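Every protein chain of the complex appears in place save one, which is left out.
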Amino acid sequence: MDRASTVEKQQNLAPAYVGQKDVPLPESPVGTPKPQFKISGLRVSYGAKEVLHGIDLNVFANVVTALIGPSGCGKSTFLRSLNRMTEVVRDARIEGEILLDDESVARMDVVKLRRRVGMVFQRPNPFPKSIFDNVAYGLRINGYKGRLSDAVEHSLRRAALWDEVKDQLGKSAYALSGGQQQRLCIARALAVDPEVLLLDEPCSALDPITTAKIEELLFRLKSSCTIIIVTHNMQQAARSSDLTAFLLDGQLVEYQSTRKLFTTPSDPRTEAYITGRFG
Amino acid sequence: MPARAHVAELAPSLRPLRILWDRLRRGDEIAHVVTLIFASTVVGITALLVYQLWIQSALSRQKFGWAFFATRVWDPVAGQFGALPFLYGTLLTSAIALLLAVPLGLGTAIFLSEFPLARFSDAFAFLVDLLAAVPSVIYGLLGIFVLAPWLRVSVEPVLSSRLGFLPLFRGPAFGVGFLAAGLILAVMVVPFIVSVSREVLISVPREQREAALAVGATRWEMISRVVVPFAKTGIIGSVFLALARALGETMAVTMVIGNDPKISASLFAPGYSIAAVIANEFTEATGNLYLSALIELGLVLFLVTFVLNGLARLLVLATAQRGSIQG
Partner (left out) sequence: MSLRGRWRKFVNAAMLGITALFAITTVSVLFFILGYLAYHGGKNVTWNFFTRLPAPVGEPGGGMANAIIGTAKLLFVALVIGAPVGIFSGVYLSEFGGKGPSFFVRYTADLLNGVPSIVIGIFAYAVIVMRAQHFSTLAGGFALGVMMIPIILRSTEQFLKAVPRPLREGAMALGSSKWRTVLTVVVPAASSGIITGVMLALARIAGETAPLLFTAFSDRYWSSGFNQPIASLPVMIYTYAIGPYKDWHEQAWTAGLVLLGLVFVLNVATRLVFVRKIAAFS
């Protein structure tokens, strides 16, 4: 029972936070999930204010993991520490250990790390360049040797945007609608072929139809990469993720298969949150 | 990437080199240093400017000492150089300018900051900015051919017949002189007072205004008792900025002040200013002492504007911070 042992291991890291011994892992399209990120004792503070008070959690490969929790609970900070985007903020201090495929993230070359762990932000942030140049940006700075146009087309197809923009690749990215811009940003992140894709509330600025499109996209992407999505929209977490972690006040309250967490949460605080009693 | 593999295979003792190589390869350090060099150039140029003014004026400073500022005689032929007439002319014309420009500029700024239509206010402010963009030689042109004749024919005779009991308005009407220079300067510095004061007035928190209106103040009472006092330090800052401009202004003053190194009580009389004497005599300065004396005048101008600008910036900053803390 490989799967169970994985769970064991995870529980060893964080016995306090996982309610039940026998957390069943979700059905995975690639068979046995393996932990890709191993996070232990993660504390992050900005200046004198500590935002995360020691998080232990494993993120599994080729699975969509959702992070939920009320705003200010530290879920974005958690996500940003995975590709060391926390370092962009002045006075940020990070303690604890994050391992990506058993290699310490902190000791990795940050450029290499961010190429392996892509990120999509809350609001679409295309560069003031053409659609093509946006997608090609990551390839160019990483010295891509192949044919750029092929790689750009491939990424746009993966982001389900190709058909809409194939005739206007030279146009400014600002000419696109909000939803298209966000898919462009996903394509931009996918272009460097990351192993992990971090999404920080990617749909908060989008309408429901566009949101549905992006959720569908995530479902298709998980066969080729690991996805971690932060959301405050519980329906979205329930619809699109396999595993869900609930954070509250900088602490991990519960980490479960999504179905279980939303139907029979083991922690009363989780129940209170998902039934809408706070947050 | 074969090059990288090569580096990775280095012996452990060479690891520090690899780290350095990585940092250089990423280039952030290099970019930092390159921009730092340019930023240092700015500091270097400014330091060099101060140094040049200091050493090039050494001859004059050693010869005349502090007496330079108390001597009324400026006689290049005799090698006698005193700065007093220029100090007098500079201060007098600037005083006239501020006397007229402060009410005019402050009134305009109040009007613009209180005007309900932001777009109109911005357009108006843009016109005021354009006024600041007019080259000073063009002000001088208008000063020589329009202002000075008008003063000589229409203004100065009237002033002297009505207010002639004051020494300020006595004496023959020349047209060019302290009054003309002061008037031109007033027009030139108004835009500076308007644009800075307007910003400061706009930054007064809305709560302050509303509190005044809520207790039944009229609009003017709100402005004069709440808004202007709140923005007081910033407005004084704008006046200092304007004063610094006026003291250092060259061309327009040179063209209308009359260029005569005399100290006269009459505003109608021709005089001279620091900037004007530098502009007029620099290329004709024969002999090192003459040049050195002119450069010392430049040094004085530099120091005075330096102090004024510094004070002005502090005051404007203080108001802006007060606004943001309370607002």
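Read from first to last, the chains carry the letters A and B; within each, the first residue is number 1.
Here is the rule we use: a residue touches a chain if its C-beta (ideal position, glycine included) is under 8 Å from a C-beta of that chain, and two chains touch if they have at least 3 such contacts.
Quick caveat: nothing in here was measured; it's all calculated off a predicted structure.
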item	value
Residue touching the undisplayed chain, where the options are A:45, A:83, A:211 or A:236	A:83
Of B:141, B:202 or B:263, the residue in touch with the unshown chain	B:141
In subunit A, positions touching the absent partner	83, 85, 88, 110-115, 118-119, 121-123, 125-129, 137-138, 141-142, 174, 185, 188-189, 192
Where the unshown chain meets subunit B, residue by residue	26-28, 30-32, 34-36, 38-39, 41-43, 45-46, 48-49, 52-53, 56, 103-105, 107-108, 110-112, 114, 124, 126-131, 133-138, 140-142, 144-146, 187, 190-191, 194, 218-221, 223-224, 244, 247-251, 255, 275, 278-279, 282-283, 294-295, 298, 301-302, 305-306, 308-310, 313
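By definition in this document, only the chains that are shown with their structure count from here on.
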item	value
Centre-to-centre distance between subunit B and subunit A (centres being mean Cα positions), rounded to whole Å	55
